[in-house]
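Sharing a structure here in structure tokens format.
The other protein chains are all here in position, but one chain of the complex has been omitted.
Chains: A and B, in written order; residue numbering restarts at 1 for each.
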Amino acid sequence: MASITLRDLTKRFESLVAVDRLNLEIQEGELITLLGPSGCGKTTTLRMIGGFETPNEGDIYFGERPVTWLQPELRNIGIVFQNYALFPHMTVWENIAFGLEMRREAPAKLRQRVAAILAKVQLTGMERRYSHQLSGGQQQRVALARALVVNPAVLLLDEPLANLDAKLREEMRFYIRHLQREFGITTIYVTHDQAEAMVLADRIALMKDGRLQQLGSAEDIYRRPSNAWVAEFIGLSNLIRGTVAGRSDGQLSVRTTAGVFACAGEGATGDVVICVRPESLHFGQQHPNRIHGIVHERVFLGNLLDYQIDGPDGLRLRVQADPSRVFAPGTPVDVSFSSADAWVMRASGS
Amino acid sequence: MAGLDATVAVPTPPARGPRFAWVVFLIVPIIVFLAVFFLIPYANMVYMSFLVKPAEGAYLKQFTLENYGRTLGDPFYWRILRNTFWYSLLTTAITLVLGYPLAYHIARAPKRWRGWLLVLLISPLLVSVIVRSFGWMILLGRVGLINQLVKSYGGPELHLMYNAFGIIVGLVHVYLPFMALSIAGALQTISPDIERAARSLGASPWRAFWRVTWRLSLPGVFAGTLLVFVLAVSSYVIPILLGANNVLVMPMVIVQMLLDAFNWPLGSALAMVLFGFTVLLLWLYVKIMNRAMRWTAR
Partner (left out) sequence: MTRRRDRGWVLGVTVTILYLFLLAPIVIVILSAFNAGEYLRFPPQGFSLRWFVRFTESPSFVRAFEFSLRLAVYVTLASTVLGTMGALFIVRHARRVRDALRLLLLAPLQFPAILTGIALLIFFYATGIGTRGMRPLFIGHTLVTIPYVFLTVSTVLVGFDRSLEEAARSLGAGPFRTFWRVTLPIIKGGIISGALFAFITSFDQFPISLLLISVGNTTLPIALFDYLRFSFEPTAAAVSTLSVLLSVGIVLLIQRLVGLESIYWGGPR
């Protein structure tokens, strides 16, 4: 098992900078997700860690060992691709045994290890099948088994669940998490699905345009987004622009066109953006920060009601509330939120 | 945001950069082979066309324009050139008319059948042109099968071979699959829904075809006509077997000049003239077709 360090990692394709001076340190045994929209550089980063792309600048270390220019076959990695990349001309057994063959494992030991991993992924009995004879979920598990059986120092997963249907995806998420914890392998998981990232990761590395936007646990990123883009990418958010008017006992006073609000936040000054999550906006006047508006639209989501409220100065608020009280469109309402739920971020871009 | 722990002493990475691409050696043998045995001989042939033909031997290393003078100045060669292009044009037109239905049928055939239809279409290509010409000789000759049939019903003897007719039949037969494959390729990219859309808007099947499908298939028609024309112009076996010496086309004359008369400079010049005029005609054709296909993203 090894920790992974990325230092000033940069990759350019013609005029496009895919990865821009990325600095990241991943702890041993940790599962970190690279999360972001398509084109953010997460897959390129993964491929550089695997050795399938060479960086233009920067370095990669596995523990203390520099691997920036090392060929993939010498890095001792395991990789699971989105399309599984199972060798179509080999049986399940041969696929899984391949890595051990390359390492010249003794035949008896090899048989033992392959059988053991097959049992672990619950595919005993499928040894002689070919990949086209397996279901998507089964192929997925063979791909995992193949990558894990060689005891890699690092496990790389490139959107492995993207081709599965929703229900299977959910099951497999927990399954992968469970396997990873059991084996304790340092793992990098690339995805564009935030729910997936939040379920799986010890920490999430959120990327955009080749740069790291925020690194932290799911809760960190959700409750304390570092900028407006992060706030909008993760979950739903209400963003209100304003200026810092003052500070008193640990709270910031922010003046906006919808009113002056007491917010929590670090030492920010000048132009800021307040982020309030839809579930933190409550109907009524219990909390100090209040906004008055008219219900524009209401959608029934089963366990929640999703409202769009027109506030002052063109402000459109998104509110999610339990279905115990229902407001029809056109009804004037008051919504309020506490200062703890009002997170302040600097107004400039990234 | 996590940063680097400055107290961890990381060893300096070895100064190894991108490795040499040994893969270049995959392409080197083939490039050398083609350069030596393809590019140079063709260049040499151009060179040869400017040399002098001596009384003894094939050529002398002296520069002259006489070969081109003889080719371009002699009405005999002009007539042969004209005939060659005319037969090729006829062949191209006929293969277009016959090839389009074939292509349409294959492109619209259900998937199971398509493979086998392709086998049917391609297999004549894999039979030697000699064998195919031989078959036509049996069919078209004076005592051939067709004449036997006709005469047994009291008809006159038909002259189907050793003339232009025989050659055209042979050429069409050999190049029909090429035309059909070209057009089929283009037709396959046209979704049948497009025709259905035209029909839903009120067009009769014929108009839907002409205004929509035909126009959309023009790239395939273009490629096919180009291909067949070039192939027909340079055809040697069929004119010689099915036309004998009653009909002369350029390739026959060129081969005669080289192998029988042993006049390499003149033969090369004739080949260059044929090639040159072919390119000229093709260039004109491309210009016209590009105007007709203005809508394609080229």
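Note that in this section a contact is a pair of C-beta atoms (placed from the backbone, for glycine too) under 8 Å apart; a residue touches a chain by one contact, two chains touch by 3 or more.
From a predicted model like this one, the values you see are computed outputs, not experimental measurements.
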{"item": "Among the chains presented, those that the missing one touches", "value": "A, B"}
{"item": "Candidate in contact with the missing chain, chosen from B:L120, B:I194 or B:L284", "value": "B:L120"}
{"item": "Selected residue (touches chain absent from view) among A:V92, A:A147, A:V276 or A:A321", "value": "A:A147"}
{"item": "Missing-partner contacts on subunit A, residue numbers", "value": "50-52, 71-73, 75-79, 81, 83, 85-90, 98-99, 102-103, 130, 132, 146-147, 150, 156"}
{"item": "For subunit B, residues in touch with the removed chain", "value": "21, 23-24, 26-27, 29-31, 33-34, 37-38, 40-42, 44-45, 48, 58, 98, 101-102, 104-105, 115, 119-124, 126-139, 141, 143-145, 148-149, 173, 176-177, 205, 230-231, 233-234, 236-237, 240-241, 251, 254-255, 258-259, 264, 267-268, 271, 275"}
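Keep this in mind: only the chains that are shown with their structure count from here on.
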{"item": "Whole-Å gap separating subunit A and subunit B, where each centre is the average of the chain's CA atoms", "value": "56"}
